[in-house]
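Encoded as structure tokens, the structure appears first; notes follow it.
What you see is the complex with one protein chain gone and the rest in place.
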């Protein structure tokens, strides 16, 4: 499936921490930056997400804020 | 100002395209990936965003979807 | 690619209206409801979105508000 | 109150699962599709959300991603 | 309709600027702060939004970032 989301950044899962309903997942992008995602525990289970998995961080362009130093 | 947003990814502005009210900005992260942001024209003007600017893509963890191949 | 997004609602594209940078796309879900999406013109072009296309509306659970009558 | 949000999809609450601060709510749209929402526990209490309630899933157009098979 | 969204901030419309598909609306909250919203032109028309209208800025808690000086 092709996505309209402009940002599909490939990387690898570093850490998965499940909470009560919401999990926190850390991904290292191929370029080195670390991205944190808050997703449902349900999604973690369904995708069987675990450290080392090849995965992407997907972000809609309208969810990106620009900061200028 | 320190931000609660988990993802502040440093990079450089590649392209700024203003629309009628909404602009599209492309940023190259330091690791090489390109991120597209949709922000207001007003923000582009206020930050005087232009290609070559050092800038960051800021994304809240709850706006990141994980995709697994 | 499997997505962490909890809502992937299948339907068919009804209408695509491009703006200056942002397009408005209407999708009819298989159950009949109509969903409106605001995506970039760039995404419309890249996916070659046109009326009649089989497509899905994808929404992260954290972007859904509940309203109770 | 009329909302600018383009998507107000009527349905019925199927399941409410409260977490530590965040609840997960499943709604069945009138057309049959199931929508998952992540909202605060506080909202669940304030709306007294429970299975069987008539409710709507409300989503802003800018939060909808389009996926094309 | 009662909303799960935690933030329903009452105010008055100051300015409505329609774009090609997306409008920019400025609202002055009752406490004085000015809030900018990017909504569809379609929503502006449907709500017949105009300066002087009593209206609210509605924001889901998961869309609020905290900044600390």
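List of remarks:
We just call them A, B, C, D and E in the order they show up, numbering each chain from 1.
FYI, a residue touches a chain if its C-beta (ideal position, glycine included) is under 8 Å from a C-beta of that chain, and two chains touch if they have at least 3 such contacts.
Model, not experiment: these values are computed from the prediction.
Listed residues D:3, D:49 or D:65: the one in touch with the omitted chain is D:3. For chain E, the residues touching the absent chain in the complete assembly are 5-9, 13, 24-25, 27, 29-33, 35-39, 43, 47, 49, 53-69.
Although one chain is hidden here, its contacts on chain B can still be listed: residues 1-6, 37-40, 42-44, 46-47, 49, 56, 58, 60-62. Residues 1-5, 19-22, 40, 42, 58, 60, 62 of chain D touch the missing chain (whole complex, contact as defined above).
Throughout what follows, only the chains that are shown with their structure count from here on.
Annotation: 22 Å between the Cα-based centres of chain B and chain E.
One simple way to say how far apart two chains are is to compare their mean CA positions; for chain D and chain E this gives 21 Å.
Among the residues of chain D, those touching two or more other chains are numbered 5-6, 24, 36-39, 43, 47, 49, 56, 58, 60-63, 65-69.
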